[in-house]
Every structure is written in C-alpha cells, then in structure tokens.
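Here the complex is missing a single protein chain, while all its other protein chains stay put.
Chains here go by letter, A, B and C, matching the order in which they are written, and residues are numbered from 1 within each.
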Amino acid sequence: AAPATPAPAAPAAAEPAKVEPTKAPEAAAPAAAEPTKAEKKEFTYSTMTMCYPQLGAESDWRTANTASFKETAGELGVRLIFSDAQQKQENQISAMRACIQQGVDIIALPPVVEDGWDAVLQEAKDAGIPVIIVDRSVKADKSMYAAHIGSNMVQEGEKAGNEMNKLLPDGGKIVELSGTTGSGAATGRAEGFRKTLNKNIEIIDSQTGNFTRAEGKPVMEAFLKKYGKDIKGAFIHNDDMAIGAIEAIKAAGFKPGDIKIVSVDGTRGGFQAMVDGWVQADVECNPLLGPQTMELALNILNGKPFDAETLTKEEVYYPDKAAELLPSRKY
Amino acid sequence: MKKSNLFDKFRHSRLFWPLMALTILLIFDAFYAPSFFKIGVLNGHLYGNLIDVLNDGAPLAIVAIGMTLVIATGGVDLSVGAVIAISAAMGAVLINPALGNQLITNDILTADRTNTPLGLIVLADIAAGTLCGLWNGLLVSRVRIQPMVATLILMVAGRGIAQLITNGQIMTIYYTPYFWFGNGFILGLPVSIYIVALVFVIAWLLVRKTSIGLFIESVGINSRSTHYSGISEKNVKLFAYTFCGFCGSIAGLILSSYVHSCDANNIGLAYELDAILSVVIGGTLMAGGRFSMASSILGAMIIWTFTLTMYTIGIPANTLLAAKAVLVMVVILLYSDQVRGLINRLGTKKGGSNVESN
Amino acid sequence: MMETPYILSAKGITKTFPGVQALENVDFSLKRGEVHALMGENGAGKSTLIKCLTGVEQPDKGTIEFDGAAVVVHSPQHAQEIGIATVYQEVNLCTNISVAENVMLGHEPKGVLGNISWKKMNEQAAQSLSKLGVAIDVTKPLGIYSVAIQQMVAITRALEFQSAKVLILDEPTSSLDAHETKQLFDVMRKLKSEGIGIVFITHFLDQVYEVTDRITVLRNGRYVGTFETSSLPRVKLIANMLGRSVSDLDDLSRSKQKVTKVEAGQAVLETKEMGKANYLEPTDLCLQKNEVVGLAGLLGSGRTELANLIFGIETPDTGELLINGKKVTSFSPLDSLKNGIALCPEDRKAAGIVGDLTIRENIILALQARYGWFKFIPLQKQYEIADRYIKLLGIVTPSPDQLTKNLSGGNQQKVILARWLATDPQVLILDEPTRGIDVGAKTEIQKLVLDLAGQGKSCIFISSELEEVLRCSHRVMVLRDHKLVAEFGEEVDDQTIMHTMAGDL
C-alpha cells in the first residue's frame, strides 16, 4: 500500500497563480486539437467536468485528499468523475481511458508512481484533454501534461533533517522508521533527511514500517530492545507509524522527550502526539489540494495564464502551537 | 527403554516439527541476536523480545486457531483480514461515532469517554466478526460456493464495509479501558496472552470434548461419506467458518487496542495469508482432515519470532520478503515425506542400530 | 535367447506397510496365453501383488522378470510402456473427461498436426466398447454413468493397448451382471488365443472355474501354491485360501438359512407411491419386522435410487414414507439415522469410508452422529465398540488405530457394515454389501443379515448376485427401468426372476 503522500500548502493555494504566458498555449495543447470547443465555450466551474482517478484510500492523508476534491467539486458545482484504483496503477490507467472515452474536459491525476504514463498521456493528448498531475510527479515529457501541482518529498526530508539537527545539537544516535519500501515518499524523505542531517548525528538503524501503525509498533519495539537508551532520536516517515512507535516507546518505559521524534504529515493524530509531548516536530504535508487544482483547471481550459509547476508550501509544526491548532485540523 | 519410547512418541506427535523449527530459530537468535533472550522487569511486568513475540503474535495465533478448523474441513478463509477490519471498525465507531465527519474538539481528545459501555463494545465487536463468519459459512455450506471464492468475496468487500462503518476515516481511539486488551498486564504477562489461552481452551473444549472435532476431520477427509453417516456436513462447515469469524473478531479487538486506532485499510493486512501459513507450518494439511490447533499456534509464534529476529538483526528492508519466503519454505519442506525420509535415512545411518518402532 | 513359456514372473516379492506385512516372499509366474487366477481372502495381498508388479508400489524385496528379462517397474506408465495393461480394483478412471478419452488417452489417434483427432478417438472408443457390448455416448463425461459402466470402460481401456502382452484384471466382475461378465470372458478367451497372459482376480468361484487355467493362492500375504484349475476341486481351493477345514462353510452356503418366521402386523417401514421425478417411479414397498426383502434388477434398474430415497440422500417429491406407521416429514441421513434406518452405500470409496480416519473412528461415526455434537462417546467406550465389531466381522487389521484407507477392499466394506451395526438400526439397507468380499466373509455377512432378522430387525438387501438375494430374502422385489415391476414370495425360482428382470415375462 502506498502511503501518506505529501503535498503541503493550503495557504499557497490562495496565492494567485504566477503568470507564465509562454508556457500556457503549449500546455493547453488541447485547444489545438479541438478548436471549436475552446473557442466557443468559456468554461465555468459549473460547466466543467473533471476526472479524478484517485489512487486509493490507504491512509489518512489520502482520504483527506479525496474528501477535499469531492467537497470542493460540490461547492463549486464542478462535475467530478471519481474512481478508486485501490493502489493499482493499472486501474488508474484504465480509469483514465474511461475518462477519455467519456469526453471529460480535464483530468487531474494523482499518479501512484512516476513511471508508466507515456501511453495513456499520449492518448489523452490525442483526445485533446489536458492533464494536471497532482501530488507526486511523473517522468513523462513535460509536453505530455499541462501542469503539475504537488509537493516535494525530498524537501520534506530536508526539513525533517533540519529539525533533527535543532533537537540534537550535540549529536547522537537515531533510528529511522521508513515508509513503504520503494515508494516515492519513503525514498524522497530518506534522501532529503540525509542531505541536511549533521555529521554528528548517526542513523544507526533503518527499517520499514509500511506507513502503518500496526507495523510501526513492532519495528520500534525491536529497535528499543536492541539499542535501548542509545537511541536519542527517531525520524519517522509518517504520523501513523509514529503513533504505533510511541506505543512501543511508552511500553519500554521512556518518558515523552527521552527520544526526540520528528514525523511527517501533520495529521490530527500527529498533533495529538505533539500535545502529549511525544513528537517534537511534525513536517506538514497538506492533502487539501482540491480548490487549488480546480482553479488551475479552469485557467487551463479557458486559456488563461497559469503556473505549470506549483509547489505547495510546507510548514513545520511544533508542540507549542499544537494544542491550539489541533481543533482546526481537518484530517 | 521407556525414555526412548517417549521420545519416539513425541517425535511422531504433531508438535514435534514446529517445535523443532522454533528451536532452530531460537538457537540462531542465541548466536546472532543474544539480546533476544533478555527478559527484564519494567513497571512490574515482564519486558523483552520473547514477551513481544507472545504479545505481538497473539492476534495471529487466535486467527490461526479459527483458520485451523476451517482448513481441517477442507476449506480456507481468505477473509479474516477483512473480518479483523470490520470488527475493529465496529469497536472504534461505537466508542466515538462523532469522529467520522466532525472536527475533534479538545474535550473529546482529553476525555477518557466512550459512547457505549465497554462490555457492549466487545459484544458488538464479536458479533460483527461472528456474523461475517456466519456469512462465509452460509455461502460455503448452503450455497455451495467453493471456499476460496466464497471468502474472496468478503475479502474484497470486507474492507469496504469497514471503511463504510468508519466513513473512510482512520479512527483513533481515546478510551483508555479499551487499551487494556492489547497493552494491559496480568501477573506480569500481557493480557493478550491470556486471551489466546482463553480462546484456545474454548476451542479445545468445543472440539475435543465434543464430537465436533471428529466431525470436522471426517468432513475434511470425505464429506460425502460423512453425509452418508448421518452427520450434517453443512452444519459442521457452518460452525467452522463461524468460529473462524469469531476468532477474527477477537484479533480485531486486540489489534485495534494495540495501536489505539482502527485503520480499515491496513489493520490485519495479509493476516489471512499469515494465518494460513501458521496452520501449514503447524503441519495441518490444506487438503483438510487431521488438525492440531496447538501446532498452528506454534506456527504463528514461528512467524513472529522470525519477524522480530529480522528486525533485531537488522536485515535490510528490501531482503526481508525474500528471506521470509526462504525460511517458511524450509520449514514446510520438513513436512514433506520425501525430505523427511531423507533426514530419517541419514539419522538411521548415523544411529546405526536405530530400529524402526511402531 | 531362450524362449521361456513365462511372460511375467516374480520371485520373492516382499512388501511391508507400516504395521502390516502385506506380502512375504511371494512367487508368481504367468505363462503366455493363459488365464491365471489369483485367489485369497480379503487382505490376502492380491491387490498389493498387482501393485508391485505394475509399479504402483515398489516391493521391498524380490525380482520381476518380464519377457525373459529382469525389469524394475518404476510407475504404472512404465508398466504400460513395456506391455502390462491393468484394471485396478475400485474403478480408477477420471470421471470428468469423456468416456472416449478415458479409453484412449495415452494412445490417442493423431491428426495431421500431431493434434488429437477427436473424431477418430470417439469412433475408436465406441468401437472398442461395443466389443464388450456397451453402447453408450462416448462423448459424455464418464462420471454420469454407473459404476458398472465405468468398470466396463476401465476394462476396455486396458484391452485397448495393442502392444499389451499381459493383462491384469483386479476384480473386474464385482460390479458386472451375468451378461456383461460373459461378454468379458469371450474377450478374454480371444486374447488368450492371441498369446496374451491374463491375471484374473475374483471372489466368484464359478468364474474361476469357467475361464482360468491355473490358480495361485495367497493367504495372509504368503504364497500357498499354484495349481492347475482342472485338478483343484473347489473345496480344496477354499481350504487353501482359508487354511482351515471348510465343511461348515459348505453347509452354510448350501442350506436355506431363513429360519425366522415373519409375522404379519404393523409394517416397520412402508413407502406409499414414493418417488421422485427423473429418479424413481412411485413405488410401494412394505417391510415387516424380522423380514429381509431382496431387491433384484439389472444394473441401473433403480435399486440404489430406491435405497437413497428411503435413507434421505434424496428427497422424494411424491408419495410418502412411513416408519412404524408414522409419516416421515423431513428427509436426511440424520433423520433416517434417528428413525433407526441404516444404509451401507454401494460406492464404498466415495460414499462409505473416511479413509484418513482410523477404523475405530469410522466405526463409531454414525453412532456419534446419532448422539449429536455434544454427547461425546468416551475414548474407552469407542475402543470397546470398535473391538467388538472387529471381532464380530473378522476385520483383518493390526489395531483399531489403523487408518481405514490402508485396509484391503473387503475389510473396508466390513468397517462400513460395522459402523451401521453399531447404531443398532431397526432397518438395515445393504446396497451391494458383498461386492469384493471373499467367500468366507460373504457367507458371514449373509448369516449376519439373517441373524439380525432373527433378532427382530428388518433388512433390505440389494445384490447383483441373484443366488445371494434368493438365499437371504423372504421376499424379492424386482425393479426395471427405475420402476418396481414385480414382487415374489420365498418360493420363487431364479429363472422367473431373471425373466422378470429382463422384462420378457
């Protein structure tokens, strides 16, 4: 199961899209293929049909992401064709083909992995339907899709590394609970983390907890049995695993703060853990991409200038504000 | 002479091979992960890797008990993972139905409150799982759908139902008494171990002190003959699947209690496969017939000892899966008559005068 | 090279199974162009010897010579390749594939592309079957035909091997009727004249004397001797098989046994116009206390169907069933069991034994079913019951904890019988109880049936051996085409019945 993926930045959405006129016509290639449509019709939210082949419902992050799209579509009156691929890329691709045959106006695609989209993107292009890549990125040629909106996993890792540096100024040994082996989020976060981590901090062990609470716990248990009090900190790739790991740490008789924990996501569970003092820093990863994506879509369809690469802003939260912010967290 | 007879008897018992495998695994640990055997006392209860094996392996052991009965009837239950999710979702939703769509307020988080009394939660948990088992049993015994297909349906739909119950949210539980099942201690040992013991004793009494065990084996071997002997082979199967659902619900209770939450998509993931493996490692044939629940529990322990060993010695994450495959295969090959024959022959040659006894 | 008269010879064959010495130093030799009977009681080791000769089992010791050269037969496939064709005891064919495939697979006719030519295959199969007088649709799956037809197909398959030099038939006639048996014998004689050696196992002495040239007798896994059929009187043969005097047996099988008188009164079991569409025509049957009713009929005449309906395997859709005058409302084996009805089914392997359970467990199974789920028979009691019936029926086994699948065919049949006797039934339905059972045991079972009747029980006795039916039954009912056609009292002769069965009376 692919896990909590990132895509921070609710506030960023509010910012007006930066104008990049040169790119717009090219990215909005569909206009060329179906000139009548583009010329005759000025799209509004209520006349737009968007296809969203969601990847699955494997994590809090993902369900929040789905909810964001559905709610926004409901509010704006966008007709949303939604499907759930149950973590299977083949289902996402076939859903895209179904959307193409239905003649939707635009496709927003949250790709499960970066590879493998060439053929179906080409098909969309041939049919004159622009595609917005949401959240993770794809490796296909830039001309194959209109825009990308999402976050940068490596950056999240870097931020987490900085936090860890602050928490352990004197260095020490830490462990890492990584996400699902091979997932973009896990590799990106691990890479970024190591990039910024001080030399005096040593990662003595790293093991996957598959982004789930149930597996986070036994992995942490094993670490604790093996290294005991040597562990000064832990970088945990998402809040779900952190919650599992905290159970293990509690059971081993540690007090909050004995092991400095940096986690990613900023879910309600993560905030609660900060309130309780277990987590020292939580790197946000915002799933609420609905409004931003819809706005972008409208711009693309109407040939207005838009930003072909939107990076969502990533915040880091700390325990001091946690209690205050907790009630306002949506996921 | 008596001693050797006892040994022979033990050697031919169903517990022998799984015990052997577990021993070998522990000997391996003794060399490569000595810390595995450290047992300390923490806050008045025992603490250590071995305790973790028992504690973490408890849900699997319970599911394995139910799965043993199903497999003994010649069937299989692929839906236990989904059943775990459904019963956990049931519990989570009853504790706090408000969590679904609404924002959490601080008083919900801090208040140690529940919307439903604990007893009722447990009952609902169990009822949900047992009902799922009953459904499987009805499909298999009355509608006569092949077990794998019948349970595949709930395997696919079950997690959807669990998500429906929790409204697609990962539900975090903030009600402390609920945590007791997965994290509590009695006399220094985790509560979950007692639950395994309880389920085992119930199952054992049910199966070995009544004729149900005999009927289950008989159905597994030749269900037509069993039917001709006046045994309602339908009801025997119905019982096995229902009981397996019951076991799934208990496992769901413990698992959600472990991590204080119910994640409908991930809780009990792949438990059906691990449970089947436990049963097979325990030496019960998938074709049905003779079974031993105690061996299946040992099988579950082998799987968890191995998993924790791998975590402890720090096998790189990417080789874990392949390593697990090789280990389980080796254990299971020990059951192959062909391989055993080879081992026995080697043993006889070494022992020289070893006489085959009956 | 010296041409021996022997095509197949085995020396010193020894085979041990866990706890059973199945064969001990057995010699056997088969000449070209002879029919050689292999005789012995149930469990004497006949089937095991066949299995050793054909590579199903590997003998622990001993040598096999085939066509003048020593061979080690690895597998049944290997046996076929060198020229040994075999029909094993208990039909061993695949029920899901067509009759034609069952006959031809392994040497199927090829088309131009090396593909199976279905047209030729069906034609050839139909032709081969017709030699045995079987005319059925060969494109249908084998499973829809009765055991007897399947047996014929198995024989046809064995005969189909053009290159076969040896043909082994392990109790091929146990489920055949007289006419089919005769046809088989004709074919055997023809093959014999072509120089093929035939091994023939049967429990029917008449058949042995009708077709065989020589007889080899086994007893308890040991070789007793090989004799010319013509110079071995029956009594001697039986004496050899049993290893004891046979005068008492002889008496038993010749004298009428029906000592009990049936008193008219309340019928124990009565069917009124009971039937089921496409299964059995509405049938009236009435069974009194102390009475044995025999059912006679050709294969496929509907006797098994009648038994199944009474026992609740199938639910009748017309008429009613009365037990002790009370109408039966729900039909299932469990209901019948509770009503005191018992059925020893015809298909022992599929519907009778539970192979991987021990003899003890098999024997108490039905009794336990009647007691229900929660009234568990204590282990000690189980052993008592098992021991009692092992003794009573003379089941040959080292211990009641032996797995039932390891018993010889005849002994398995006795275990099933024991299972039902243990429930102390009021009405016992026996569907071909003596199939594949040796003379001694057969007589014992017949005696048992009559004893039971003497003790106030009733019995429905189904058998393809007319003589046996007549000997045991107070009344004989004849079925034809799934319909009850006639009913005879004790004084009927077999000619009358035979004509009724055939429908020319």
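Observations, loosely collected:
One rule holds for everything that comes next: a contact is a pair of C-beta atoms (placed from the backbone, for glycine too) under 8 Å apart; a residue touches a chain by one contact, two chains touch by 3 or more.
Assume contacts and distances are computed from a predicted model.
One chain of the assembly is not displayed; among "SUF system NifU family Fe-S cluster assembly protein", "Alpha-ketoacid dehydrogenase subunit beta", "Anti-sigma factor antagonist" or "ABC transporter permease", its UniProt protein name is "ABC transporter permease". Within the full complex, the chain left out of the display is in contact with A, B, C. From the options A:Q87, A:N165 or A:N302, the residue with contact to the unseen chain in the full assembly is A:Q87.
Across C:V56, C:I136 or C:V187, the single residue that touches the chain missing here is C:V56. Contact with the omitted chain, checked across C:Q58, C:S75, C:Q127 or C:Q455, is made by C:S75. Where subunit A meets the chain that is not shown, the touching residues are 2, 51, 53-54, 56-57, 63, 66, 80-84, 86-91, 93-95, 97-99, 101-103, 113-119, 122, 139, 180-184, 187.
Within the entire complex, the positions of subunit C that touch the omitted partner chain are 56, 75-77, 79-81, 86, 88, 92-97, 101-102, 105-106, 108, 111, 113-116, 139, 144, 157, 278-279.
Residues of subunit B that touch the chain left out of view are 76, 143-146, 148-149, 152-164, 168, 264, 273, 276-277, 280, 285-287, 317-326, 328-329, 332-333, 335-339.
By definition in this document, only the chains that are shown with their structure count from here on.
The greatest number of inter-chain C-beta pairs in contact is found between A-B. Each chain gets one centre point, the mean of its Cα atoms, and the points for subunit B and subunit C are 45 Å apart.
Under the contact definition stated at the top, not a single residue of subunit A touches 2 or more other chains. By the touch criterion stated above, subunit C contacts subunit B in their complex at residues 18-19, 313, 332-334, 336-337, 343, 345, 350-357, 361, 365-366, 368-377, 419. Listing the residues of subunit B that touch subunit A in their complex gives 33, 35-36, 38, 42-43, 47-49, 52, 56, 103-106, 109, 163, 168-170, 172, 183, 255, 258-261, 263, 265-269, 307-308, 311-312, 314, 317-318, 320.
Against subunit B, in their complex, subunit A makes its touches with residues 1, 56-60, 63, 66-67, 178, 181-182, 205-208, 210, 212-214, 216-219, 221-223, 225-226, 240, 243-244, 247, 251-253, 268-269, 272, 275, 323, 326-330.
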